[in-house]
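My questions all concern the structure below.
Omission of a single protein chain aside, the complex is shown with its protein chains in their original locations.
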Amino acid sequence: MNREGRPTGAGETQAPRSRTFTGNKALQIEEPLIFERADYGHGGVDLPEPEGLSTNLAGLEQESAPDLPGLSEPEIMRHYVRLSQKNFSIDGGFYPLGSCTMKHNPRLNEKMARLPGFADIHPLQPQSTVQGALELQHEISGWLCNITGMSAVTLAPRAGAHGELAGMMAIRAALEARGDARSVVLTPESSHGTNPATASLVGYKVKAIPARADGTVSVEAVREHLGPDVAGIMITNPNTCGLFERDFAAISAAVHEAGGFVYGDGANLNALMGRADVAALGVDAMHINLHKTFSTPHGGGGPGAGPVVFSKALAPFAPLPLLREKYGVFSLIENPDEAENASPFGRMAAFQGQMGVFVRALSYMLSHGGNGLARSTDDAVLNANYIRARLADVMSLPFGNQSCMHEVLFDDAFLKDTGVTTLDFAKAMIDEGFHPMTVYFPLVVHGAMLIEPTESESKETLDQFIETMRALVKAARSGETGRFTNAPVFAPRRRLDETRAARQPVLVYEGKI
Amino acid sequence: MSDTKYTEDHEYIQIEGDIATIGITDYAQGQLGDVVFVELPETGASFAKGDEAAVIESVKAASEVYAPISCAVIEVNSILEGEPAIVNSDPEGEGWFMKVSISDEAELEELMDEDAYKAFIAEL
Partner (left out) sequence: MRYLPHTDETRKAMLDKIGVAGMAALFADIPQEAQRSGLETLPGYQGEWDVEAHMAALAAKNRAAASGPFFIGCGAYRHHVPASVDHLIQRSEFLTAYTPYQPEISQGTLQVLFEFQTQVARLTGMEVANASMYDGSTACAEAALMASRVKRRRKIVICGNLHPHYRESTLTLGRFGGLRIETTRPQPGGAPELAGLIDKDTAALVVQNPDVFGQVRDLAPLAEAAHAAGALLIAVVTEPVSLGLLRSPGAMGADVVCGEGQSIGNGLNFGGPYLGLFAVNKKLLRQMPGRICGQTVDADGRRGFVLTLSTREQHIRREKATSNICTNSGLCALAFSIHLSLLGGEGLRKLARLNHESTIALAGTLGQVPGVKVLNSGYFNEFTYKVPGDAAEVIEALAGRDILGGVPASRFYPGEGFDDLIITAASELNTDEHRAAYAGALKEILS
């Protein structure tokens, strides 16, 4: 009570109500599906009246309009703003999702991508009318080659996994060109799941290489599997345990000696800029996730972009279109017959890559400059190691307390006999206002928790996170199981029934349940 | 008289004459967790030993079911397509996958009997 006798603290004397009449919770407002709006009518776009000419549709006109709701602009704004408020985002909070590089997305990049000279040009305009766009592609290509030390790049792939596909297709094309049919691709057990999926899609059998006790792959283990049937190796570096593959250069040399190629998964490039020369490590092809390392927004799951850098040996096999520059004039080679001194293996997708993503990424690169990019890598690695150093005494490091790269991997040994699983622990973090780390990946570690802070986080945020983690560990170990197994309780939804969703899939609106 | 054999991939084969009923063991369903979908072969399909015969998906895993013996499918348990949960509740009864005619009885000799299978899973 204050001096006037008014209550000063909500719920001081009474337990708070758990339910409201509406189901809403103050700022969290329940929002129906657009299909459940009873009275949709004229929509939110004013269009001129058509003249009512007779159609020229070869008799294929549909009798009535598609059954889709149309709402007015104020209704639309409220619908989507309310939905947005049910999302966690990097702008709103710490998002240490390992392997995903959730760094700050500068708004300058958004502004640049919306310049009409980039956003409002057609991919099939005469090339004379899009010289600035081609020049921009040339410029970002230069940056990517410089950062990695590689010889050539294709901007065609639409995402990281699509880049993997391009890289592996180039490897197969190069082998076929020398009449060398090989059938096996090696991948470490800790590789990204996309690696074996990609190798298999390109027609290779996959052989997994186990890691040694320190979490990395040894050149000896690779040598054991090498032979004339091995097309190459797909290897993530730093690996998914957050460790630099110390034998990488030696592994590359051994694979090359056996006539194979080295595919580097570049998802973790954020740990290498200005510190490691990818070409000198012996990589022949590597995709770069512009939406990770170069900060283009993830957008709730895409779009991204996955350019691939190539070594001299693979460069001639890069897919169409090819970007060429002569006397300051830029051109796109779109047909194999016009590709001089090159044997493109084919085409990855329509048109010429994710331009909107390139503009954002180049804007990011220019803002940082070479030294700023190197500094980002340093800070990203510093932040991960800071978390490691400050949590090593209460959580468990599967490969010992060695220094890590841009992410740090814990296992669930510290939760042994607490009745709390990795998933429970992650869900309790939601209640504390943090996005959980990546969980149960990589598969090589039991109950994995992979934390990637990125360079965007201040020491203050990291300290707050660390203190929260320490408090949670303490709670788990002192038997406060319910705090974890019931979590989250403060999120817009509690745990969702994934079994029900998969057993009886409801993928489109079919009426209220 | 019926006799049940097991594989290292955790399939059981209940043998009655030259007909066998194939499914996954109670141990296997426990490892998979909540089964959400079962893809069964078509009646009439024939498999060599080791061929991929069915696919089973849970929330956390998807795995192939391999033909434990060379066989031809005479009946599939199509109830599973709508009610995959039966695989969890009664794997070695109502949750069977398919009935097959046995092509080569000699192959049965290579499989484990119940005691051997129990010993096998005890070591996992």
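All chains are identified by letter, namely A and B, in their written order; residue positions are counted from 1 within each chain.
As a convention for this text, a contact is a pair of C-beta atoms (placed from the backbone, for glycine too) under 8 Å apart; a residue touches a chain by one contact, two chains touch by 3 or more.
Here the structure is a predicted model, which is why all the values come from computation and not from measurement.
A.B. asks: Among A:Val202, A:Ala285 or A:Ala448, which residue is in touch with the absent chain?
C.D. replies: A:Val202
A.B. asks: For a quick check of understanding: of A:Arg223, A:Arg246 or A:Arg477, which residue touches the chain that isn't displayed?
C.D. replies: Hidden-chain contact among the options goes to A:Arg246.
A.B. asks: Identify the residue among A:Thr22, A:Asn371 or A:Ser478 that touches the chain left out of the display.
C.D. replies: Among A:Thr22, A:Asn371 or A:Ser478, only A:Asn371 touches the chain that is not shown.
Rule of thumb we're sticking to: only the chains that are shown with their structure count from here on.
A.B. asks: Would you mind pulling out the distance in Å between where the CA atoms of chain A average out and where those of chain B do?
C.D. replies: For chain A versus chain B, the centre distance works out to 38 Å.
A.B. asks: Taking the touch rule as given, give the residues of chain B at its contact with chain A in the complex, in rising order.
C.D. replies: Residue positions touching the partner: 34, 36-37, 57, 59, 84-85.
A.B. asks: Mind pulling up the chain A residues that touch chain B in the complex?
C.D. replies: These residues of chain A touch chain B: 498-499, 502-503.
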